[in-house]
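Dumping the structure here so I can ask a few things about it.
Only a portion of the chains appears, each positioned as in the full assembly.
As written, the chains take the letters A, B and C, and residue 1 is the first residue of each chain.
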């Protein structure tokens, strides 16, 4: 259960409106690796977790913080949209400042949300739950989380480079710092689990059941051999259980497939000698 | 540029048809962490890479292999659908085998694809490019790849548990082994980069520009203190540049936001004393 | 900013697992009118609100409660999935109970989430932010909220009818009661605004600018006149500013449109006498 306080976790006040930047900033609010994604991803992982309370707490605590980041960005975007201009093309063209603004805005910031933030990314795509992953396997999930924080901090840094507004930079410097923490934090949790389980997810599948002959072969299927120098192409494997082998343009192991003709009742293309096969009902 | 040979990379032949399992197997063909996702993710990362040829080669080589896995799964699913039954509810109910099959199939496997595989997941959602990530920052990208292989192998293992067909298990044992390699491989590439760049992505953002006071504080915003015991709550940070601090229910740093009323021309709710503000054009 | 406590707002414990019902219950978690939708809708409306603090508080308070409902449903679904069966078609057909379960489950509840809830609806579609509305006009928004609570309670009631599990019914009886409150609450807020603004949204657009001749005409464009008896076809209009008129099969007011042929540079279909028109650059 959640409680809300009206104070923001940190400042979210631009020095001046900037409706074009508002559109860009949407990326880390409602984009693939934005704050809605991490909030939902961590909370679902936490709610679904069936094990160690320590990790459940970690997930729910961090997911709850991300909700505060959604709020900060929503607030910042609304303020960047203060008094956003509207107006037609002809007038806009006469004033290059307004023209640039009108051309670069997301029109839904006026038409749909009335100068409010939207749950969309910087190209206007609505947030979708297909962005997130929560598998029940914590090592897989924590890797997804480390990825999300890496992508998220990268995008926040790029957005930092794209503005000169001290208020926006102030807020981003906070979010970037929290992403530093969160990368460190998931990294720490991953290390704990990898120590116990080794690195290959899931660790519980018996090795004897996989085709071990190819578990450590690197297949170079792209012309040239530049990748031969990589660590993945020689030496002991990272899980310590095999030796990397470099294989250039490996041959296929399988046969040419030939599919059985379709029964008549699916009306695929007519073949010279179609198989007789009544529907199964 | 690509060349195709008709042989499969490995066998993809079930012992008997199983239209219900065909639906389930779609997950690792067209799902979030299925083979289309990894093929597209690695290829786009490779095509976009602006740096070391070694990594470019690694990405394109592995992306090309994943196309072969898409092909294997497409073939296997088509074969699992051989002579899939069709028929109505009344007749189905009389034969529990057929009833179970009809109830559990994806009807599009007959109606739409005529007993072919579909570019969808096990719930029938079409594959979408919003699943993939390619950021231009290789450490972020390799983490996304390790995540994808972890999720992908986990799902393949679960699917292995869900069938008794030796032919299907044979193919999965291959894919699971290749996922073992690919987890090792991205792990190796990550280690190389982390050694050079330390662990926080992106490594090129000056530390002085982030709000360093909060870069290593763990905020426990969920009741209880179970997560206090984690490695993330004390000791040196994983990047070696700070000390983790545990903070229970941290106070907000920001103020209560108050947004400027909207100008009349957006027709938000009328306030008692609406601000006078003509449209900017 | 948010704080989380580990206790659920109310019980969420089924008497026994029921993986098929878990799939159905997803509707009010991750469907169009599920709890994620109302949580996000109210919070975005609240964060974007530029007016009366009373309404901002109302929106944020209720949005925060909805997060607790998301949590309850996620927990309930995970428990309904406890020890969900897996297995193949042939074996399933031998045991009708297992067959029914396997046929009716969402396979992603095993393959993707490992017996956890998913941010999807009962047909497996991922939640999308295109479900929600937050316009900056509170009367429009509160109507959207009343709609969401009406649809939501209706779906919860239907789900109540679809189970005999006392634990599930207990939780639903809570959610249904809260939806009773929330319908009452948005209704109250709507009444306040309608009293001030009259009923047509937005109230700030000058009436003289709309084509008033047709502002109260009911156009019956479907054969028969059954709808003539409705309140909307005669008497004073609901906003008290006009008289409803019933018009059967109204004539068009406009002309047959004729579009200007496309310039050659867009390569539309060739016309006998294409217009000469160089590209504008």
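Going forward, a contact is a pair of C-beta atoms (placed from the backbone, for glycine too) under 8 Å apart; a residue touches a chain by one contact, two chains touch by 3 or more.
Every value quoted in this text rests on a predicted model; they were computed, and no experiment measured them.
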Complete-assembly copy number [criterion: all chains share one sequence; 3 shown]: 6
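Here is the rule we go by: only the chains that are shown with their structure count from here on.
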Computed distance of Cα centres, chain C from chain B, in Å: 27
Centre distance in Å when chain A and chain B are each reduced to the mean of their C-alpha atoms: 8
Centroid distance [mean C-alpha coordinates] between chain C and chain A, Å: 26
Residues within chain B bordering two or more other chains: 32, 125, 154, 221-222, 224, 252, 254, 259-260, 262, 266-268
In the complex with chain C, residue positions of chain B that touch it: 18-21, 23-24, 27, 31-32, 96-97, 99-101, 103-104, 121-125, 154-155, 158-159, 161-165, 221-224, 249, 252, 254, 259-262, 264, 266-271
Residue numbers on chain A that touch chain C, as the complex places them: 1-9, 30, 36, 40, 43-44, 47-48, 50, 57, 60-61, 63-64, 67-68, 70-71, 74-75, 78, 112-120, 126-130, 132, 134-137
List of chain C residues in touch with chain B within their complex: 1-7, 48-52, 55, 86-94, 96, 99-100, 102-104, 106-108, 110-112, 114, 120, 123-126, 135-139, 193, 196-197, 202-205
